[in-house]
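The complex appears here without one of its protein chains, the remainder shown in place.
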Amino acid sequence: MIRDSQDVIVKTLSRLLVPFMVIYALYVIMHGHHSPGGGFQGGVILAAGFVLLVVSHGLEQTRKRLSEKAAGVLSSIGVFIYAGIGALCLILGGNYLDYGKLSKLLPVVPAEARSLGILGVEIGVALAVMAVMFTIFLVIFTVGEFQEDDRSEK
Amino acid sequence: MNDFFLILSVGMCVLVLFCLYRGTFGPGVLNRAAGISAIGTKTLIILLLMGVIYDRIDMFIDISIAYALLNFIGTVVLAKYIETTGEA
Amino acid sequence: MEVTLLLEATENAFRIMEKARAHALGVLDTAVQFTGEQTRFMEEKRWQVLFAGAQRRKTRFQNFVGTALILFAFWMLLSGHFDPFHLTLGAICCIITAYLFHDLLFANVRVGDMRVVALRFLCYIPWLIQQIVLSNLHVASVVLRRKMPINPQIITFKTKLETDISSITLANSITLTPGTITMDIRDGVYYVHALDQKVADDLNAGEMEDRVAHIFMEADHLYVEDVLDAARIYDALRV
Partner (left out) sequence: MLVKDVICILFMLGSFFLFTTATLGLLRLPDFFTRLHATGKGDTLAALWSLAGLAVYHGFTLTSAKILFIAVFLFLAQPTATHAISRAAFRCKVQPWTLAKGGEK
């Protein structure tokens, strides 16, 4: 169903645009505590970059960079980071996601530790959201293809 | 100056309503897509005007960049889908 | 009588056998030569593969560094925080992104004449903006009249622009200039939807293609042909 797009214009423009889009998404993720945005929005833009790559360059080019298996692993890792930071705060004697307690592990004051903790949680959420959105898009877009892949593997 | 921007954004909202007519009743998918991408561009400008009015343009500009990106990707993906299925 | 016939026959047979031997020797010679060439060719090819691999690795590394630098400049434009923490974060993000997308930004680039291309491109932009303003006034004048003076038609023309950058520059310029939209590009043939007869004639003059070819230093070609009606093109596409 997905074949390599023969359209020169969309292909070239997305080739030039995708790296900048990914950098913008990472900016939205990393500056979540200064400006609007954060994990969820950044993850969605990141997934949109990969979606543009699928639409313009075809599935093979995208699989070289982020395969379906890697997307599955990344979604689990994202949830693990989020829950892990929360549970770490719980172990250190605070509430769930009580970032101030992280200053016992990191060599910084509690305010700084709170900022770092929020950053880590946002990275985790962004990874999970990106991987899940990408997987959903692939599943919808390649409706007829998965069965053929299964057959060839057997 | 703020009043000027406010009047301008209200006028822009009226234009969005007119585009929404094409987006809702336009015969066929393609006319709807054209109307909706026109709405996207106008929304971008309205967001920036809101930023100027509330004096927080450094915040609203990030939202409008994201909106522009998603509008472009939405149009391209819709075009690809229409082309693949072959029914307009 | 029969003896002479027999002798002739044997002579003929010998001659044929001689010829066959010569042929066989010739074939054998060529075979030997060919295998020799084959081995030499294989050897050369092995070296070529080695060199190409080294070359490719070097190009890839250069692409990686170039992409990372450009993206880091973009990050600094976006971020606005210049303390070491945010700069380090940006460097890590740029390295990850450049590792993932190093082959996208610099595909099909001709090295060496970038400065001239950039200069000519900058000179091209004011002309393009003037054309865009004209096009908007054209659309406004069409829309605001009571009876809209339009006569839409599809025109085709063939171009010989080679690189993809130049062809998208031409296509986007056509889309932005008065009364024309690029509908499709197939094998260098542009299908353009024009709003009326006059803009179609303007496009057929081929000024814009000359300008784009001049920017990207490609041979200037223009042969622009026949204004057709839509039905014939659709017939041709149906095949």
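Lettered A, B and C in written order, each chain numbered from 1.
As a working rule, a residue touches a chain if its C-beta (ideal position, glycine included) is under 8 Å from a C-beta of that chain, and two chains touch if they have at least 3 such contacts.
Because the structure is a prediction, the values reported are computed rather than measured.
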Considering the whole complex, which of A:Val10, A:Ala25, A:Leu66 or A:Ile81 touches the chain not shown?
A:Val10
What residue numbers in chain A mark contact with the hidden partner chain?
7, 9-10, 13, 16-17
Residue-wise, where is chain C in contact with the chain that is not depicted?
77-78, 80, 132-133, 135-136, 139-140, 142-144, 148, 150-154, 168, 171-172, 175-176, 179, 181-184, 191, 193, 195, 229-230, 234, 237
Of the residues in chain B, which ones touch the absent chain?
1, 4-5, 8, 11-12, 15, 18-19, 21-22, 28, 30-31, 33-35, 37-38, 41-42, 44-45, 48-49, 52, 57-58, 61, 64-65, 68-69, 71-72, 75-76, 78-80, 82-83, 86-88
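Definition applied: only the chains that are shown with their structure count from here on.
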Chain A and chain B, separation of their C-alpha mean positions in angstrom
26
Starting from the mean Cα coordinates of chain B and chain C, work out the distance between those two points in Å.
34
Going by the touch rule set out above, which residues of chain B reach two or more other chains?
58
Quick one: which residues in chain A touch 2 or more of the other chains?
24
Please name which positions on chain A make contact with chain C in the complex.
7-9, 11-13, 15-16, 18-20, 22-24, 26-27, 30-31, 34, 65-66
Residue ranges of chain A touching chain B (in the complex, touch as defined):
1-2, 5, 10, 14, 21, 24, 28, 35-37, 41, 45, 48, 51-52, 55-56
Listed in rising order, chain B residues that touch chain A in their complex are 58-59, 62-63, 65-66, 69-70, 73, 76-77, 80, 84
